[in-house]
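As you look at this complex, bear in mind that one protein chain is not there, while each of the others sits in place.
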Amino acid sequence: MNQFLAGGILRNLLAGMVAVVMAVVMVPVTAQDQKAEALKMDRSKILSQPGVFGVFTTYKWLPEWYELPLSERMDYVSRVMELIKKHEDSVLVDVYLTAGLGGRSDFFFRIHSLELAKVQTFLREFRQTAIGKHVEVLDTLIGVTKPLNYITKERLPELYAGLASATYTGDVPRYAIVIPVKKSAEWWNLSFDQRLVEMKAHTLSTLGYMGSIKRKLYHSTGLDDADFITYFETSDLIAFNNLLTSLASIPENRYHVRWGDPITLGTILGPEKVVRVLAE
Amino acid sequence: MNQFLAGGILRNLLAGMVAVVMAVVMVPVTAQDQKAEALKMDRSKILSQPGVFGVFTTYKWLPEWYELPLSERMDYVSRVMELIKKHEDSVLVDVYLTAGLGGRSDFFFRIHSLELAKVQTFLREFRQTAIGKHVEVLDTLIGVTKPLNYITKERLPELYAGLASATYTGDVPRYAIVIPVKKSAEWWNLSFDQRLVEMKAHTLSTLGYMGSIKRKLYHSTGLDDADFITYFETSDLIAFNNLLTSLASIPENRYHVRWGDPITLGTILGPEKVVRVLAE
Amino acid sequence: MNQFLAGGILRNLLAGMVAVVMAVVMVPVTAQDQKAEALKMDRSKILSQPGVFGVFTTYKWLPEWYELPLSERMDYVSRVMELIKKHEDSVLVDVYLTAGLGGRSDFFFRIHSLELAKVQTFLREFRQTAIGKHVEVLDTLIGVTKPLNYITKERLPELYAGLASATYTGDVPRYAIVIPVKKSAEWWNLSFDQRLVEMKAHTLSTLGYMGSIKRKLYHSTGLDDADFITYFETSDLIAFNNLLTSLASIPENRYHVRWGDPITLGTILGPEKVVRVLAE
Amino acid sequence: MNQFLAGGILRNLLAGMVAVVMAVVMVPVTAQDQKAEALKMDRSKILSQPGVFGVFTTYKWLPEWYELPLSERMDYVSRVMELIKKHEDSVLVDVYLTAGLGGRSDFFFRIHSLELAKVQTFLREFRQTAIGKHVEVLDTLIGVTKPLNYITKERLPELYAGLASATYTGDVPRYAIVIPVKKSAEWWNLSFDQRLVEMKAHTLSTLGYMGSIKRKLYHSTGLDDADFITYFETSDLIAFNNLLTSLASIPENRYHVRWGDPITLGTILGPEKVVRVLAE
Partner (left out) sequence: MNQFLAGGILRNLLAGMVAVVMAVVMVPVTAQDQKAEALKMDRSKILSQPGVFGVFTTYKWLPEWYELPLSERMDYVSRVMELIKKHEDSVLVDVYLTAGLGGRSDFFFRIHSLELAKVQTFLREFRQTAIGKHVEVLDTLIGVTKPLNYITKERLPELYAGLASATYTGDVPRYAIVIPVKKSAEWWNLSFDQRLVEMKAHTLSTLGYMGSIKRKLYHSTGLDDADFITYFETSDLIAFNNLLTSLASIPENRYHVRWGDPITLGTILGPEKVVRVLAE
């Protein structure tokens, strides 16, 4: 049989199948969801454990997006929310709005998972949605969480205690900032003790800001073109500017070959806001 | 009900709704405006206070823009002016024309607000306008104003007095120039007193130009990929070239890792000119 | 109904269908295939010999791709699989999925051949396929395999033995990482013995990871803008992050002028998975 | 039949035609022209005075341009010539063809004016023409002419005399080259006398080439991302290559942080050639 003919038949067959299967599959969705509910990851655990992968992926709307009527866009965002729900047993997805603030980007996802391949599965399905077809990927950062390696209880009990007791006391944070970091060969060739001295100074610089700024660290060496992804949440951007100026003023800064480039600043979209705000 | 069908119905319903609501909303605009008028920010205050966010966002027309008839373009610009008016209680928007002068860009906004999220709200609504759909975002810079931190009355009374008495005596400025600045780790690791010495030299270099050049400083560290946004207004570009050459010739310049890149030069569009000039 | 909710069941059904239909379509190809079968390269040989060219070429789907129905896309991927089969006597093609993980890219090929021109012939025919018409080339890296030049049996018998006995004991690797490397003029101007000292330290840093990470080296100087292409396979990305951090911490890192930029991380698609996964 | 083989004859015929038709079209313009004629700037003055702004703006045809019939393109170029004429009392426009030579660009304008805003006005009207709608802006450089600041009559009478007596003796120049220059903080922090030493060496390197190469300098610090725009005209590109190699070989070159990037080389289009050559 001619391959092109075969292709045609294959196409028709598959097209028909898809229609049938989709009709059938509609029913058990809730059942499947219930199971997902049972399995879904505990947010507070996933955000505090080591060994969790974090993927930051930044998008820009294609110009066509703005041509769609608002109702259609809201509908499309709703589908993405369903997709997020569908995958909630394997990936935890947060959405941030960068439009107007984050350079050329419009929004980004922060996705946590114990398995990087699950993040890929989610993102591939996302690209198949109407929204996924209306965006351009600008950037992707990949990191993994690890236990604290410098400021430990044994090594620096006082500083560790300071860190442990310094808790966030601000409002629910409205802004998130993502800053990739790459350090020079000189940094990595320092002895552990030399790096410990610098990280002590680093930690001291941050202590005073921990009441108003949350932070989280991902290790990236070899997974993307950074060594770390530093993630911050705050409602007080002036305090944040002071913190970063303070971090610029310690010797550790001499070892940065990348610090930002880009810095991505966005507003945090709670699940209840995503559909309305992202679609607008 | 099938979601695709639901999408269709939802779309129609919402589309109808939007039409109705917009018709209704148009009427009370003046009422709403009056309230806004009462609340709207005092321009001279917002431009002189610390703690004010400044966002610079640069645009390029998509090729389709030039295909629209002039009347339609003027109409579209008018809508943006209405949007600016609508938001005037929370954001102060200035418009600058860079077409032909500012690299690939065509115009930029400088937006001031006490709250960065309000700037995002305005810019998202802007993207929904006919103009917002005909532009590409080239760049965004974010900074915040702070009190003078080097040349204070207590520390350097004479220089401070010199600054205070040096007032702009030129014509209404026609040109604005935006220059992002990033300083090296070496700079930030200097002691405050060492940096003070350099900033004294910096200030002395500028004193002679303050009659013909206005300037304003925004702090950016951690908010975007610069440390400062320096903003200038002048009608005397030769004096400006002399000032910048003078600033290049002092030791502070050794600590610049970014100075411009890009420098953006535009003409200042007073509100009365925006519609005609931007649309043309 | 949402087709993504139905993903699991749909996938299984389609996978079965494709197997059947492909079996049908394959019929007229057999004669030609048998000849190819006889000539085709021995995979394990080609992957272990010196003098073999390796080309890494990274693609991004054009937006139109996502508009095609799934059945059509699966059909198109099948054609590429046939093309790979057609050329199997001269090129060995591996496919990797980077969508969601590898920056802006969606997938990449790693192609081995004894003759670089054969790779070009294959890639030109690939560009003529429906898929080739729906992708943009993002990057190409070209290298060639060579015998070990530092750690040889004669020179460093113990280390050589360590390398020889350290075999991969992990699961079938799920991830591949490609990292281009360029070394400074200072490196290349070191004496051979000085470089040998550094490469000994390099090798010692890697020994402990060889049970969980596979690696392969291609020489690129003059063939593209890197000196080496380093290729890794693993299922343990945390071990991989540790290995690369370890390699950052030895003096050799001081001689890197390029290390990544970009790092490309993808999942390995075995032949049985390519059609289904790539098309989705 | 291949239209390019016919190029020579076709060109001659068309050139004649255009002359005739343009003569016809020009009639109703004369009154307006006469006024312009009276006001228009003196070319030799504007090219020799200090305090004159020079804007270099580089364009690339959009792919659609090549789809237009030649006659239409010639018509469109004629309109631009009329626009240039219309503005001749405020801006002096030169046109250069870079197609095939200047990287990705196709042509550039060099525009002189006593007022930068007038250049913007002209360029905005240009963007409204049919040609302006068929181009993409690649780059813009802005500078201003100033009196000689190093080699003056008082300071270095002999060298000054050498410069004054070295006049261009070559053919009408066919090529123009534009090279932006940025100098390091180290340069600008040298004392004036140290810089004078270097500029003396610079000038001595150029003296021997002034018979075959014309040059002109624009100061850019603060107006764009360069410190200078150096502009050259010549018919002897080998001499030009020798001159630039000679300038690379003096200490001043150690202070270049940008020298070119891009260098733009084009052929000079006299007014009589613009319509025919640019449109082709």
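Note that the chains take the letters A, B, C and D in the order they are written out, and that residue 1 is the start of every chain.
Here is the rule we go by: a contact is a pair of C-beta atoms (placed from the backbone, for glycine too) under 8 Å apart; a residue touches a chain by one contact, two chains touch by 3 or more.
Just so you know, these numbers come straight off a predicted model, no measurement behind them.
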| item | value |
| --- | --- |
| Per the touch definition above, residue among C:Gln49, C:Gln120, C:Thr206 or C:Ser235 touching the missing chain | C:Gln120 |
| Selected residue (touches chain absent from view) among D:Leu97, D:Leu123, D:Leu159 or D:Val274 | D:Leu97 |
| Positions on subunit C where the hidden chain makes contact | 51, 53, 55, 57, 62, 116-117, 119-120, 122-124, 126-128, 132-133, 137-140, 142, 144, 146, 185-186, 188-189, 219-225, 227 |
| Interface residues of subunit D (partner: the chain not displayed) | 1-10, 13-14, 17, 21, 24-25, 27-28, 63, 66-67, 69-72, 74-75, 78-79, 82, 97, 99-104, 174-175, 177, 179, 237-238, 240-241, 243-245, 248-251, 253-254, 256, 260-263, 265, 267, 280 |
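The rule is short, and it goes like this: only the chains that are shown with their structure count from here on.
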| item | value |
| --- | --- |
| Joint neighbours of subunit D and subunit A, given as chain labels | B |
| Residue-number overlap at the subunit A/subunit B interface, same or different (half cut) | different |
| Centre distance in Å when subunit B and subunit D are each reduced to the mean of their C-alpha atoms | 32 |
| Interchain centroid distance [CA atoms averaged], subunit C/subunit D, Å | 49 |
| Junction residues of subunit A, two or more chains touched | 26, 79 |
